[in-house]
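Submitted below is the structure of interest, expressed as structure tokens.
With one protein chain withheld, the remaining protein chains of the complex are depicted in position.
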Amino acid sequence: MAQASTQKLEGQTHPIKTYLVVWLWLFVLSAGSYMVDYMQFQGYLRWSLILTFMMLKAGLIVAVFMHMKWERLALSYAILLPPLLVLVFVAIMVFESDYTLLTRVLYFATGTPEAAGE
Amino acid sequence: MIVAFVLLLVVIGSVGFHLISPWWWTPIASNWGYIDDTINLTFWITGFVFVAVLTFMAYCVFRFRHTKGHKAHYEPESAKLEIWLSVLTSLGVIAMLTPGLFVWYQFITVPDGADEFEVLGQQWMWSYRYPGKDGRLGKTDPRNVTADNPFGIDTADPAGQDDVLVQGEDLHLPLDRPVKFLLRSLDVLHDFYVPQFRAKMDMIPGMITYFWITPTRTGTFDILCAELCGVGHHAMRGIVVVEEESAYKDWLAQQPTFAQSLAKANAGTRRVSTLNAGGSVR
Amino acid sequence: MGLFQQLTEKSWIEEGVEADPRERAAPAHANGKVGLWVFLGTISSLFMLFLSANYVRMGYPDWKPMSEHGLLWFNTGLLVVSSLAMQWAVTAARRRKLNGVRNGLALGGIFAFAFLAGQLLVWRDLVDQGHYITTNPANAFYYVLTALHGLHLSGGLVAWARTFARAWRDHNVFDVRLSVELCAIYWHYLLGVWIVLFAVLLIT
Partner (left out) sequence: MADVTNRDIDYVAPAEVEEEELYHAHSWITKYVFSQDAKVIAIQYSLTAIAIGLVGLVLSWLMRLQLGFPDYFSFIDAEHYYQFITMHGMIMVVYLLTALFLGGFGNYFIPLMVGARDMVFPYVNMLSFWIYLIAVLVLVASFFVEGGPTGAGWTLYPPQTILSGTPGSDGGIVLMLVSLALFIVGFTMGGLNYVVTVLQGRTRGMTMMRLPLTVWGIFIATILALLAFPALFVGAIMMLFDKLLGTSFFMPAIVELGEQLSYGGGSPLLFQHLFWFFGHPEVYIVALPAFGIVSDLISVHARKNIFGYRMMVWALVAIGGLSFIVWAHHMYVSGMNPYFGFFFATTTLIIAIPTALKVYNWVLTLWQGDIHLTLPMLFALAFIVTFVNGGITGLFLGNVVVDVPLSDTMFVVAHFHMVMGVAPLLVIFGSIYHWYPKITGRMLNEGMGQFHFWVTFLGAYAIFFPMHYLGFLGVPRRYYEIGETMFVPDSAQTLSAFITVMTLIVGFSQVVFLFNLVWSLFHGEKADPNPWRATTLEWQTPETPPGHGNFGKALPIVYRWAYDYSVPGAKEDFIPQNMPPSKVSGKKKTKPRRAKRK
């Protein structure tokens, strides 16, 4: 079904340089998330940093390597919106998990972390 | 013609059935009259829309049914009409939702000074635990459950020793005092449900859930399990007795505390019960 | 034509065929590519849901994080190389260099297999160390998530094998180019998923 086309090939391939730059960035970002671990950040800071780095990395990969950057806009919407809906689920689950934990700590003998090591 | 008529009949029949039906709420026995009010409000709003939409439809079927030479009108859309309809519907939704949310806020906010007690569900029976003199329930763990300690109370927690245990007996509640039900399950999901209280909540193993009510009427009511919990689900019944406070106090005083029942069990079986041991893990 | 314009078009007023968005919108898409994107949407949903389950479970006190396994870094490297090789094949296909396509594909496949083998090694090591799936929820999630990722990669290898066979049989780069691109996109995607999984498994 592919139509042999006489179109010129110039301008169609992405210069290798783009990839190298992106790889560099991926490396930097990975180093960043490793640093978060290394510096022993705790709590929300830790989580927000790690998630930010993760998102940035995933975004780069999707945008450049998977050609999202060059796709039709509508398609990008179609692909980016649904994960947002799943993110609502993720957010709700964060609250839910905290709530469950709270009732365990309040009422159960083994609800506390110290008591768990049976 | 006939079709339009039957459609109309369905509407009239539904409304008629509603009006003459002998099947309706059991008389309420708790403070959640607000819930009934919200339902009635919802009935009025939705009932109106139901009748309006379907009567309009029946009229259309009657008025615009095919006759020779009749031709339909061509009209792709009317933004104005659609905006009006959305606004009206939104108003309807707001009218139902706003009071609903206020009542929900009350439903989940337990008033200060409510008495707490625990309902324990397991396949397929109910047991209850009151906090005893110190007003506090002892901590629990399913790992502590043994034949002598069916509630799994933590023997190391002093608050648990004077807890009053009610097993194989009816639940008693004092009239006109807010009570918070703490719901706990040992095995699977159950749901503590008394139709007259209008309140219910699932009980989840590994977690504590709650609701609160103020009983407003003395009497004896059925307790049902409203969450599928295995073959015995439909047979998981209990009885709750709402009575004057003095009668309630008398009843409560007759029930054994945790310490008493432990002592009795030890004496009866003449063996040292392994209090702390946590059950044998399979 | 933008999505918004498309969806607000008053289609009853306009007659005729002049404006088909797919005729002007550049570039249009091969069916396979659109299909792959939709599929990736589906598996993203799958992995995200698994990860949120992981998050929920992680908060509870019986969760004991796994010790990090050195080999995992090495495996990650393998997968990165595999992905790079696939990209090489794509670039070669765009330049119509059949040899490059073959080499890139071969390397990509080999490294993907090596990655899977490496993952199995880690599993065996963990079992030897007494980290069974039931020992701890962290272990359970580790096994399930890596198995899921591995399964997806194995599925990719089936597509890879077909592409590879065609690249050896056919002599026209043109015919395999789309398949190579699809494989590469999938590979990058799975690399991305792995990086996220690895990060989650590492920090928990």
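By written order: A, B and C. Residues from 1 in each chain.
One rule holds for everything that comes next: contacts are C-beta pairs under 8 Å (C-beta built on N, C-alpha and C of every residue); 3 or more make two chains touch, one makes a residue touch a chain.
These numbers come from a predicted model, not from an experiment.
Counting contacts over the entire complex, the absent chain touches A, B, C.
Note on the undisplayed chain: of the listed residues C:Gln6, C:Asn99 or C:Gln129, the one touching it is C:Gln6. Touching the chain that is not shown, out of B:Glu118, B:Asp141 or B:Glu243: B:Asp141 (per the contact rule at the top).
Where chain B meets the omitted chain, the residues involved are 3, 6-7, 10, 14, 17, 21-26, 32, 34-35, 38-39, 42, 46, 49-50, 53-54, 56-57, 60-61, 64-66, 70-78, 81-82, 85-86, 89-90, 93, 96-97, 100-101, 103-105, 107-108, 122-124, 141-143, 145, 147, 152, 183, 186-189, 191, 193, 195-196, 198-207, 209, 220-222, 224-235, 279-282.
Chain A meets the missing chain through residues 1-5, 7, 11-14, 67, 69-70, 73, 81-82, 85-86, 88-89, 92-93, 95-97, 99-100. Of the residues in chain C, those that touch the hidden partner chain are 1-2, 5-24, 26-31, 33-35, 38-39, 41-43, 45-46, 49-50, 53, 56-57, 60-63, 94, 133-134, 137, 140, 144, 174, 177-178.
Rule of thumb we're sticking to: only the chains that are shown with their structure count from here on.
Chain centres here are Cα averages; for chain A and chain B they lie 41 Å apart. Within chain A, the positions touching two or more other chains are listed as 100, 104, 110-111.
Listed for chain B are no residues, as none touches two or more other chains. Of all residues in chain A, only 2, 4, 9, 12-13, 16, 19, 30, 33, 36-37, 46, 50, 53-54, 57-58, 61-62, 65-67, 70-75, 77-79, 82-83, 86-87, 89-90, 93-94, 96-98, 100-101, 104, 110-113, 115-116 touch chain C in the complex they form. Partner chain B is touched in their complex by these residues of chain A: 100, 103-104, 106-111, 118.
Taken together, the chain B residues at the contact with chain A in this complex read 137, 139-141, 143-144, 154, 156-157, 182, 184, 206-209, 278.
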